[in-house]
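If you scroll down you'll find the structure; I have some questions about it.
Note that this complex is displayed minus one protein chain, with the remaining chains in position.
Up next, subunit A:
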Amino acid sequence: MAYHTPKLVRMLLGGLHVNVCPRNFTHVQKLATNHSRGFTSSARCQDGQSSSGSTDDNLTVNFINRHGETLKATAKEGESLLEVVIRHHLNIDGFGACEGTLACSTCHLIFDPKHFDQLGPISDEEMDMLDLAFGLTDTSRLGCQICMSKAIDGMTVHVPKDVADARGETVGQQSQN
């Protein structure tokens, strides 16, 4: 499948580089045959230490979803937060619509400042997508771009409350984009 090619070509020709987890541009796969969304290889972190894929599921991360529920999940070193959500079928509606290809902002997560600082640099492309996210904060990142590591083991991240603030109870009004 040539699905990833145009993006890859654009990235290469444009001389752009993705700082955090280059996996998304080298390992995006078309998942037409994989409707279970177990896209373990599409959003796999490939940042050195975990390129072979750690098998130890010995890290933890807590997600607080839109309903305020805390969802505790185990994670492997190098696994992206999007992968963690998918693998554990966590109850977060609409998470990861573009399947980790930096084409949407539906895996938007909000971090505590102390963990945010541990996350490493952010690419222009991730910033571009975050710009379209609802409820953007100073400590927002996209879950598909964050790889689990010991440094952030046990952290809690928030799924942003959605958009009632942007639109409210509108009757016949055009919302802002």
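Operating definition for what follows: a contact is a pair of C-beta atoms (placed from the backbone, for glycine too) under 8 Å apart; a residue touches a chain by one contact, two chains touch by 3 or more; residues count from 1.
Methods note: contacts and distances are computed from a predicted model.
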| item | value |
| --- | --- |
| Hidden chain of the complex, named as in its UniProt record, picked from "Exosome complex component RRP46", "ADP-ribosylation factor-like protein 2", "NADPH:adrenodoxin oxidoreductase, mitochondrial" or "ER membrane protein complex subunit 3" | "NADPH:adrenodoxin oxidoreductase, mitochondrial" |
| Candidate in contact with the missing chain, chosen from A:V61, A:L82, A:L102 or A:I152 | A:L102 |
| Residue touching the undisplayed chain, where the options are A:E69, A:D124 or A:D153 | A:D124 |
| Sites on subunit A contacted by the missing partner chain, in the whole complex | 1-7, 9-10, 13-16, 28, 30-32, 34-37, 93-94, 97-99, 101-106, 124-125, 127-129, 131-134, 136, 162-164, 167, 169-177 |
